[in-house]
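Removed: one protein chain of the complex. Kept in place: all other protein chains.
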Amino acid sequence: MDEGQLRELLEQVRGGSVAVDEAVERMRHLPFEDLGFAKVDHHRALRHGMPEVIFGKGKAPEHLVEIATRLLQRSSNLLATRTTAETAELIRQRFPEAEYFPMSAAVRVWRDKTIHGKGTIGVVCAGTSDIPVAEEAQVTAEVMGNQVDVIHDIGVAGIHRLMNNRERLTRARVIVVCAGMEGALPSAVGGLVGCPVIAVPTSIGYGASFQGLAALLSMLNSCASNVCVVNIDNGFGGGYVASLINRL
Amino acid sequence: MDEGQLRELLEQVRGGSVAVDEAVERMRHLPFEDLGFAKVDHHRALRHGMPEVIFGKGKAPEHLVEIATRLLQRSSNLLATRTTAETAELIRQRFPEAEYFPMSAAVRVWRDKTIHGKGTIGVVCAGTSDIPVAEEAQVTAEVMGNQVDVIHDIGVAGIHRLMNNRERLTRARVIVVCAGMEGALPSAVGGLVGCPVIAVPTSIGYGASFQGLAALLSMLNSCASNVCVVNIDNGFGGGYVASLINRL
Amino acid sequence: MDEGQLRELLEQVRGGSVAVDEAVERMRHLPFEDLGFAKVDHHRALRHGMPEVIFGKGKAPEHLVEIATRLLQRSSNLLATRTTAETAELIRQRFPEAEYFPMSAAVRVWRDKTIHGKGTIGVVCAGTSDIPVAEEAQVTAEVMGNQVDVIHDIGVAGIHRLMNNRERLTRARVIVVCAGMEGALPSAVGGLVGCPVIAVPTSIGYGASFQGLAALLSMLNSCASNVCVVNIDNGFGGGYVASLINRL
Amino acid sequence: MDEGQLRELLEQVRGGSVAVDEAVERMRHLPFEDLGFAKVDHHRALRHGMPEVIFGKGKAPEHLVEIATRLLQRSSNLLATRTTAETAELIRQRFPEAEYFPMSAAVRVWRDKTIHGKGTIGVVCAGTSDIPVAEEAQVTAEVMGNQVDVIHDIGVAGIHRLMNNRERLTRARVIVVCAGMEGALPSAVGGLVGCPVIAVPTSIGYGASFQGLAALLSMLNSCASNVCVVNIDNGFGGGYVASLINRL
Amino acid sequence: MDEGQLRELLEQVRGGSVAVDEAVERMRHLPFEDLGFAKVDHHRALRHGMPEVIFGKGKAPEHLVEIATRLLQRSSNLLATRTTAETAELIRQRFPEAEYFPMSAAVRVWRDKTIHGKGTIGVVCAGTSDIPVAEEAQVTAEVMGNQVDVIHDIGVAGIHRLMNNRERLTRARVIVVCAGMEGALPSAVGGLVGCPVIAVPTSIGYGASFQGLAALLSMLNSCASNVCVVNIDNGFGGGYVASLINRL
Amino acid sequence: MDEGQLRELLEQVRGGSVAVDEAVERMRHLPFEDLGFAKVDHHRALRHGMPEVIFGKGKAPEHLVEIATRLLQRSSNLLATRTTAETAELIRQRFPEAEYFPMSAAVRVWRDKTIHGKGTIGVVCAGTSDIPVAEEAQVTAEVMGNQVDVIHDIGVAGIHRLMNNRERLTRARVIVVCAGMEGALPSAVGGLVGCPVIAVPTSIGYGASFQGLAALLSMLNSCASNVCVVNIDNGFGGGYVASLINRL
Amino acid sequence: MDEGQLRELLEQVRGGSVAVDEAVERMRHLPFEDLGFAKVDHHRALRHGMPEVIFGKGKAPEHLVEIATRLLQRSSNLLATRTTAETAELIRQRFPEAEYFPMSAAVRVWRDKTIHGKGTIGVVCAGTSDIPVAEEAQVTAEVMGNQVDVIHDIGVAGIHRLMNNRERLTRARVIVVCAGMEGALPSAVGGLVGCPVIAVPTSIGYGASFQGLAALLSMLNSCASNVCVVNIDNGFGGGYVASLINRL
Partner (left out) sequence: MDEGQLRELLEQVRGGSVAVDEAVERMRHLPFEDLGFAKVDHHRALRHGMPEVIFGKGKAPEHLVEIATRLLQRSSNLLATRTTAETAELIRQRFPEAEYFPMSAAVRVWRDKTIHGKGTIGVVCAGTSDIPVAEEAQVTAEVMGNQVDVIHDIGVAGIHRLMNNRERLTRARVIVVCAGMEGALPSAVGGLVGCPVIAVPTSIGYGASFQGLAALLSMLNSCASNVCVVNIDNGFGGGYVASLINRL
């Protein structure tokens, strides 16, 4: 039952052709959402320039292209994460403006470049191997309408590299920090800045890194109070939360 | 060496009483922070109404009282987390305005109640057993200058309780969600609102909850993109990050 | 807005004192539950003889007594799990018919002994140390209106004990099997019977039992297809699910 | 020794050709099962329309076809789980009525469609990636003689989707809920309905999902009392237990 | 139904007072064990000098004394593991010959000292902190009728201590090796001798020993082929298996 | 320095051409093993019919063939575990009597079939998927000179299969039990027999079996006292320890 | 057999009273160590000023005092770690010069203060809660004859504190770094200096620190190549290894 149907029912009540009792009964079991009122607004986060996002992993190329086509009919921008070169090629054949980012395997259609974020989002990674995850965060934050300042390879084992970038870091309104191995960078960045830090552990490492578990635990135990954490390799999540914060 | 001392050195260089070589030498080995420039500003997060915070666990009562006394000489507000009733009593003897929160074992001196946050911070918990952690988040957010809207006991196993509070939730600018056992509430809240959600797993549960591990993993794997996570039982961290976000 | 209020609104629509547009608007933002229709029925499981249940762990004795008193005003039966002898004594002072089960620390008020279950629920444990968990399952199933057949100490290391009880087991409509250490009993029982088996791992054991993890994993990997599992030491959950099944 | 042989022995005792002592001796060491009495009835679960089931993983195609052929000589229906497209093709060459379900890799021969279940089994999944596991549950429940109502993609991060399906859910007699990532859906469904819920964690996710461990722990710690759990990705087990329950 | 009853039934069959059909029917549902034939012999391991064993942990002192008293009515020897000093005192009041071993908290009544083992059982521990576990193994092996040769404190970090005892080790028929921390001793002993080695990990250690997990994993991965393992701190199990082997 | 050289030195001492002091000095720093006395006897386990054993995993085919050739120059029998079909083919070209076991990937040269074991070794597995591990145990025990009685597919979910084989099991002098999934079979077998049981967990299973961890933990926590455990999938180890025991 | 006995045997050989064959035979089976040659020198590490060390945990006070007394008869210095205040008091009654360190619960007798280390050992900790572990390292390094430079509370969340101490750090010859929570400090220190860094994870933290596991994994995955790790809370081990290095 949508708003039109509700209106019709109320008209019938007003006109007397439907008794109050009957109207109550008919309304009792309707799925509330379809009434139009008590509208579930969980899509609100995606309005106003937020792109439609497709999690590409495990989706067949042609399937993904179809979804992308359909989404782009009602949205200017599109982000597909964890795709493949093959999928990207198919999308670009249909949407020549689509960009492919081979390191993070993201595909982006970025027609509407309106800036929604109030400041700059810093995207930082500890080592060059963490760049794919950082790139996913960057691509996400950009397509969600943010200025992004990317700084690579400033891990704590060469702390001067971090110190050299302190000014840039303090200019950001929120920072996404991607790190694998010992995952110490978010704590160090968190201690240098006063803004929220979104820590993204990466699965970079070997042996006792246990596919990112070491970095994850490290970040959850950060002695810097301004650090919060998303899942291992979840660059998209880091960029997404940072974008929400930067709009506030 | 602070800026005054640097200035003096440069004046001496200008006046010729210190040779360039000697000035270079004296500058070479100074701790950079004491130079006054390249100032380390990690304390910035604590300025402008942010309280001084003491992690009380493991500190002797008299020791903690001394720290509190010293901190309150240069700060209007104070927060001490994970204290004891004994410690709280000692603090209240010296600072009668101190509040003690027995569930979370927090002590707060809240003289300066200026509001710094731009909106309301929601603090939500899944079950009544999670209240101590939620209280720590609430106490933290309040003393950092925020309006806080607290909603208890809206876990997903009674989803109508959550739905009934949707309006209040959507009015918050950022939400801290505390949950133990299966830790599902942040995902459900995250799906209802468009703002950032800080998930705080609690150690509530038994058996395969493994002292909060189940809730932690659940939250890290949230299918809601606007969720980020802090350590198990870290209500303070949740309230702190939310406060930073609410100031933006 | 309850059903009365909705009726009143519809009457006003019918009477013309409220326009259709205005009625739509007023209905749009009401919490759906308070409408009286679209009623959330999660309490349904507790109706018709299902007792009110209190998880006693961590609740102060006087607090628990108050809850119990309030619940017993609208319910004949009561179950409180994981209480203490002290709490039990307080409850019995107020409700002399209350039973206390020291092994499982359950308190039960069982005034209405109507049988709701269609058959017998088997409650089985592997060793004598598992009896407290089995007792919690038994007490739960009984107060929910079931005939319960309890068999203790038939672990797989003495498989003749299991075989000797095969007839009793096959007469049950659903069986709750509690076992610690290697947790093998649910698989063996599951292979003997054709009914659903609810496996409850217990934390009984030491060393590599890891507080019930060994038994839990064992049960999750059961080669018997009719076995499903609840949390470690969750005798209540086992009895509860079995009771739901036995009513079908 | 089957019943015939036992009878013969007893006749000989009666006729005097075998002494009592000798009869006792001969019966002492016989495998009890072959006596015909003390009959092991673990196959009972498979009688009365329960299909023969083959766990296909790791079996060579030709081997699996042979087993299927043999089983179909004494059974109308057949279910083979975790097969391959190649195996399915071989089976269909021999049994043209065989269905192949590519997502779950199940093969089914469903000649006898008698309904044995007393009500409807709900099969629900949280996200589209969980469909293969849900399909295995569905295929199992159907071939075991049940009406199945399948609802996809109603995860908790879009809770209105769940609420919209409440009526359908409450009509089920037992529900199988498949979810990966944070595994929160069984708790939410369990809170909405009063029937038993069989939770099936899936290995869908990445990073800290640890191949389904996060979902598994989440489900074991469900705050909804009517939830029990089977192994990760065990759609068959979920459908099987639900079928047993639905026959009661 | 015991053998006498079976005999009676067969006599009735022979005499014609019970028809064959009826005899078959009555035998069909008897618990097989009570028939006297098809005797379950799992107690065989305890016959011929094997003591009755009580796992004392969690048993009330007076309860344990009762069990002990009852067992000693049909057995010369008794072993109770993981008791307390209080329990031991109670047992000694009733059975003055009872020995108490305070390190391992074992109580032993050892009246029948017949030697059943064919050779010597070596019981070895790595450090002095492992002695309680080794003592439990020793006490078990002795009361089961074995010569035991105990060697303490020959851990691999002082390998000469091990080498000095090589002759004694090679004289044993089977060796129980108890070690905590890195758990390396069973591998080293296993390399020196040709007999079976029963490795008992102990929970001695701290930090990354994880209550014996490190030692357990170490022993399971032993590069010596003659090593098998029992549970953490399971000195009884080590002594028991060694005793079974030594009787062969 | 071998025994000959020692003799020569002692002769020189006797003859007076070497002084006692000099002899002491020359003996002081010799590697003790090369002296010929204080002989390291860790190879003893391989004497008297024990075959040479090669762990084939990770070894190049031609490399493995060379090792096999060299070993067979001083040994009648040979066992190579975890090889490949390619390696097996190469070995058979050189040693036509070599057997290849494709399920366990073992290669065996078994020229000397002398029986060294005093009784029969039982080799048992729970399901057909565990056969490769059981086969490795069987092949090992046979080539080490034992009568082996193999029983497949008697897992606890069909406990009558186990009961039917009780007589065969009780005839064994030591039993190797291989099981994956819930790993319950060793406990059940251990309860039926009085001899030592060597439990071999296998990696068979999926999801929460965690590659054999569930079975391993189950076996370590066995409530049957006569069970000890070797590493996951270590059929060789099970057969080896059983062979050592069977020679006693 | 000590050197004297060997000499006597050789004299007998020389004198002809013992034949060469007999001498060979008698030497064949002697424990090599007691020969006096092939001397096991594992105590060498404790010579030359290394103190005797007692691991106090679990030792009775009077027992520990006895050991201490005996050790101090042949050694000037003594270190007992993980003692209690009670034990310390007993030791000081007998050895008034004994120092007690209440934070780390170490007792030290330090009579011989000879410096054996060639440079300074840095002992660093991240937070004030890590001081007990750092103190154990310091006390160990000092009593082993080293100059120690202790720096507290320079965790990475306030990286300027670390930078301010860079000069002191670079002057050390080897550095022990103690850190709990995220355990990031050893990586940061390791990046600043060129000397070996011994990382000591501490159990400081809560929730997902898992008693030091987070810090341990972090340190094992350090991106600084000069970091190696000892057990959680093993300040003694850190100080010991550093002392060995500093003597080189």
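By written order: A, B, C, D, E, F and G. Residues from 1 in each chain.
Note that in this section a residue touches a chain if its C-beta (ideal position, glycine included) is under 8 Å from a C-beta of that chain, and two chains touch if they have at least 3 such contacts.
As the structure is a computational prediction, the values presented were derived from the model and not from experiment.
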Self-check item: Visible contact partners (per top-of-document touch definition) of the missing chain
Solution: A, B, E, F, G
Quiz item: Which residue, A:57, A:94 or A:160, contacts the hidden chain when the whole complex is considered?
Solution: A:160
Quiz item: For the chain left off this view, which of E:83, E:104, E:120 or E:222 is in contact with it?
Solution: E:222
Practice problem: Determine which one of G:13, G:54, G:192 or G:214 touches the chain that has been left out. | Solution: G:192
Practice problem: Using the touch rule from the top, list residues of subunit G that touch the missing partner. | Solution: 40-42, 44-45, 53, 118-119, 170, 173-174, 191-196, 198, 216, 220-221, 225-232, 236-237, 240-241, 244-246, 248
Quiz item: Please identify, in ascending order, the residues of subunit F that touch the omitted chain?
Solution: 29, 31-34, 40, 42, 57-58, 201, 203, 211-213, 216, 231-234
Quiz item: Can you list where subunit A touches the absent chain?
Solution: 129, 157-160, 163-164, 167, 206-209
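As a convention for this text, only the chains that are shown with their structure count from here on.
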Practice problem: Name, by label, each chain that touches both members of the pair subunit C and subunit G. | Solution: A, B, E, F
Quiz item: Farthest chain from subunit G, comparing Cα centres?
Solution: D
Quiz item: Taking contacts as defined above, which has more of them, A-C or B-C?
Solution: A-C
Practice problem: From the options A-D, A-C or A-G, choose the one that repeats interface B-D, i.e. more than half of its residue-numbered contact pairs are shared. | Solution: A-G
Quiz item: What whole-Å value do you get for the distance between subunit C and subunit E if each is reduced to the mean of its CA atoms?
Solution: 39
Quiz prompt | Per-residue overlap in subunit C, given as positions that touch at least 2 other chains | solution = 29, 31-32, 40, 42, 157-159, 163, 191-192, 207-209, 213, 216, 220-221, 231-232
Exercise. Would you please name all pairs of chains that touch?
Key: A-B, A-C, A-D, A-G, B-C, B-D, B-G, C-D, C-E, C-F, D-E, D-F, E-F, E-G, F-G
